[in-house]
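One chain of protein is taken out of this complex; the other chains stay put.
For reference, chains read A, B and C in written order, and residue numbers begin at 1 within each chain.
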Amino acid sequence: MTGTLKAYAVRLFPQVAALAIILFMVSLAFPGFFKLSFQNDRLYGSLIDILNRGAPVALLAIGMTVVIATKGIDLSVGAVMAICGAVAAASITAGHSLAFTLLVTISTGILCGLWNGVLVAVLDIQPIIATLVLMVAGRGIAQLITEGAILTFNHPGLIFIGSGSLFGLPMPVIIWLGFGLIVALLVRRTALGMLIEAVGVNRRASRLSGVSTGVLLIAAYMLSGLCAALAGIIAAADIRGADANNAGLWLELDAILAVVVGGTSLLGGRFSIAASLLGAMIIQSINTGILLSGFPPEFNLIIKAAIIVLILVIQSPRAQSAFIWMSRARAAEPKKEQEAK
Amino acid sequence: MQSVSSYVLSATGIDKIFPGARALNGVDFSLARGEVHALLGENGAGKSTLIKCLTGAYRRDGGRILLDGADVDPHNTLEAQKLGIGTVYQEVNLLANLTVAENLFLGRQPRRFGLVDARAMNKQARALLSQYDLDIDVTAELSSFSVAVQQVIAIARAVDLSGKVLILDEPTASLDTHEVAMLFRIVRRLKERGLGIIFITHFLEQVYDISDRITVLRNGQLVGTRDTSALPRRELIAMMLGRELVHEVSEAKQSEAKAPGAARFRFRGFGRKGHIQPFDLDVASGEVVGIAGLLGSGRTETAEILFGAERADSGTAEVDGRPLDLSSPRAAIREKFGFCPEDRKVDGIVGDLSVRENIVLALQARRGWARPISRSEQDRLADHYIKALDIRTSDREKPIRLLSGGNQQKAILARWLATNPEFLILDEPTRGIDVGAHAEIIRLIETLCEKGMSLIVISSELEELVAYSSRVLVLRDRAHVAELTGEEVTTNAIVEAIASAHEGRPS
Amino acid sequence: MNPRYLPLTATVAIFLIAYAVCIAQYPNMLSTRVIGNLLTDNAFLGIAAVGMTFVILSGGIDLSIGAVIAFTGVFLAVLLQSTAIHPLAAFALALIITTAFGAMMGAIIHHLEMPPFIVTLAGMFLARGMAFVLSIDSIPIKHPFYTSLKSFYYVLPGGGRLTLIGGLMLVVFLVGILIAHRTRFGADVYALGGGTATARLMGVPIGRTTVMIYALSGFLAGLSGIVFSLYTSAGYSLATVGVELDAIAAVVIGGTLLTGGSGFVAGTLIGILIQGLIQTYITFDGSLSSWWTKILIGLLLFAFILLQKALILLSDRRRRHA
Partner (left out) sequence: MTVGFSQIGSESGWRAAETTLTKQQAEKRGIDLKFADAQQKQENQIKALRSFIAQGVDAILVAPVVATGWDEVLQEAKDAKIPVVLLDRTIDAPKDLYLTAVTSDLVHEGNVAGKWLVDTVAGKPCNVVELQGTTGSSPAIDRKKGFEEALAGKDNLKIVRSQTGDFTRTKGKEVMESFLKAEDGGKNICAVYAHNDDMAVGAIQAIKEAGLKPGTDILVVSIDAVPDIFQAMAAGEANATVELTPNMAGPAFDALDAFIKDGKEPPKWIQTESKLYTQADDPMKVYEEKKGLGY
């Protein structure tokens, strides 16, 4: 048990370190950064903002991790978010109950995932292109539902999901933490994780070993759709309206970035949901840090690019082996001295 | 003792350390002009690693390399090629997405006015391959050819590249006798031209057939270098294994002539258009049915269709009179089938996963995702098979792609044994496996058989096939053409069956 | 026929069928005007897509091209506005910068062993960010040289124009085809796409080739930026957002495998034309709302991919049974 715990610590170390460094840097630019207070029944402060604002990317990253582990990619999640937000808003304004609305919305997300999954697994279309179809068409579908306007609602239950709080934490935080935990347990306490990794590394060999590769692939995309649905509900509930035009726009890139910063290879195989969630928080910390720092917006992208490159350089296999080499050399030095004597 | 200068290549004190494994430990190796030097050792002994260090594919951690008496230090294979060292690596062959000609001339295409002259390249490629009796469309993609053809192309490329040294890492693993003979003709010719040739193989007959000297490695250490003529076979094996081998494979059949019982598995008119013509097949419990044939005769396709990897479009299959569902590998596995594929890199190993996970994969897949095999049970299974099959790995959590070729093969075999199948198909199970393990696998086949398992074994090594099969099917041009039973099962009979079938070919 | 050319042939066939269908509905679409527009309007995309083809053939991806195009435009505009430098010199300078930018990304990908997707994503942020820093305004380019370059076109019978930039795109495609199939570099690109490990053992200079591929993509993105600045006579930091996805789609529709190692530069041209055709068709129809436009583009994309798959499968089967 302690062995696996240690393995976890080693696996997550780069992400935790990167997060810590970024938080430290932000606190230099903005001294009140770590201040937390209790307000309106919940914790309040910049750190909570990061957890809260990072919710959509964190949720997307959960599904994206699994999809990427199968050697796929899902570009449609942003559009699916928009669709699901629109469906939720449309359903609730049409007077349906909250339970029904959530059910319909989540089913919609899963259905979108099913579409992607079938394209990838059954029709054997390359994932990037298969999901590009829904990425392009999906936003259109969302706009079709809202007719291009922002569909506002004021159902307190739905709004609660976006801006309510529970146990002193904002609901979105509870949702992504909880859902992340569920999925992580689901894949690690069952054999799913290993089977997904096997499919991602060598789909053919897995099929020949009796793994139902098709079903697993479809399931991965369905999970991604489900995650997008949750993210879409949160995004809509947060602003009390479905903004089909902008909800989730370009968020697929952030989600992929989170997964990669989390150390999962885009070539499939080994994955870690916890690391991806950390990756999502790293990205959100960068975003929030930029907002707090007070730089003019022209510099946003450059700062973001520079920090990401830095993190990735630190995490790259080359740099890591150089690091190991350096520490080895340092360990060897005293020995040499002794030998010299 | 030859003088140092007569060595075209000599390496001293080569070290190579991988994280968690010391693959080479101060190995010395020298290669004279005009000699064929066999490099031998068990699976995982470090043979492939040594040659990769010599050609710069790996950076060595210590030691010197002299080429023609001068220090060289190739940083990558391109530099080695430029120094006149041509290599056929184990496993990694060529690029499947390029044409044959492009593979042969990659990086040194003939040019006209600065542009690649495709016509000249194709012409040269055809000329080159004709030396190997290979008359194929050089503008077709490499992937459209069988493993054997690809192997010959790889050899042709390496030979063409080697000005001084030619290195062949298990080049004959997927070749049949005819092609091996051809390869040896070429090797002898090169030898006369003064090239030094390093030859790695697990076929000892071939070693005695062609090599002048033998170097044996064990566990990354040099055991010794001897002249082939002065090293009897038993002694060689003892050098490799560090112990005596109890019994080697021989044609001497333990003919207690197990009279095979009633057919348990019955296939009638089983086939698939474009892949294999419909055939009938009966397999009794505790019986080994061998499949023989030339390369590309359809042996692998027979296996794939039996396992549902390719769905049969005609015929029926039943066990004990009950119809079998063989519509997919998954279905076949549910029927307690197992299939150890021929191309382990593409169809077998799941490279990034650990040895443990690779071993439990099929069993876990059969149980379904919701019923995970507990970690302790996985460890137990993995340890059991690592020990039982003598899989050389530093630990069970090592990614399987880092194992040596032969050990990967054993791990795949373990994957299937772990599922406890009733019907096991082995496609070239001993390819690339060392003498010691070879004997063990054959013993294993016999024990499985005694336990009542039904086996189909495909092998190009006829002695081996004869040793354990009670029946042998002979294939030609994707059709079953002959079946030998009982006393008929001899190497000669099989060769004859293949040959006569060939003569009967309408040309 | 050599099975390698199957996807290409399928794509060409689909394009011709689709064009025929369009003409049947709107006979005007046969005019040389439409054909000339198809070339001119897609010139910048086509040029960038040639670079993308090489990147994808090698098994990589380049997400930075849209941002690099915008950067080039802003760079040229700022330079021509605030200095007296001749546009040709400015072009050369821009190409040097973008080529070096691409080479740098290639070097990072190779030496730090980082996935191209992420490196070029960071490159996209960086290039777009640099454009913002140069200027957030859209800056018109009023240099007389631009005017004279733009007046340089060949009038086709029927009133269509074959413009300089349309012609340049065709030239770039020709050169691209030559590089891909008739140079050692081209063969190395395919080799890389077939598998880095194998290519390395076969003596392909992985590092040099990777750097050159991304440098080429950067160069062509820069050239595309020049063309775009000619096309719009302006530089604007928000221009060409998402063009990389259009380019990727064109490459893939053109029959190139995203996993690398298989495909044709010529196919990309057809991919570009197919996308242009979809656009033109939608405009000719003129009754679609914003959302139906998106949905239709998605569906047509899907239909093309499906058709391509079906054609390939069909002839594959026929070959097997023959």
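Structural remarks
Going forward, a contact is a pair of C-beta atoms (placed from the backbone, for glycine too) under 8 Å apart; a residue touches a chain by one contact, two chains touch by 3 or more.
If you're wondering where the values come from, they're calculated on a predicted model, not measured in any experiment.
Across the complete structure, the visible chains that the omitted chain touches are A, C. Across the entire complex, the residue among A:227, A:247 or A:311 in touch with the chain not shown is A:247.
Which of A:4, A:39, A:97 or A:320 touches the hidden chain is settled by the complete complex: it is A:39. Across C:33, C:111 or C:309, the residue that sits in touch with the chain not pictured is C:33.
Residue-wise, the contact with the chain that is not shown comes from A:152, picked out of A:27, A:93, A:107 or A:152. Not every partner is drawn; the one left out touches chain C at residues 26, 28, 31, 33-34, 37, 40-41, 44-45, 132, 136-140, 150, 228, 231-242, 276, 279-280, 282-284, 286-291, 293-294. In the full complex, the hidden chain is touched by chain A at residues 30, 32, 39-40, 44-46, 49, 53, 143, 147-150, 152, 163, 235, 238-241, 243, 245-247, 288, 291-292, 294, 296-298, 300.
Everything that follows uses one rule, which is that only the chains that are shown with their structure count from here on.
Centre-to-centre, using mean CA coordinates, chain B is 44 Å away from chain C.
Centroids of chain A and chain C (each the mean of its C-alpha atoms) stand 30 Å apart.
Listing the residues of chain C that touch chain B in their complex gives 2-4, 178, 181-184, 186-188, 190-191, 193-195, 197-205, 261-262, 320-321. Per the touch definition, chain B reaches chain A in the complex via residues 307, 309, 328-330, 332-334, 339, 341, 346-353, 357, 361-362, 364-373, 415.
For chain A in complex with chain C, the touching residues are 123-126, 128-130, 132-144, 147-148, 253, 256-257, 260, 265-267, 298-306, 308-309, 312-313, 316-319.
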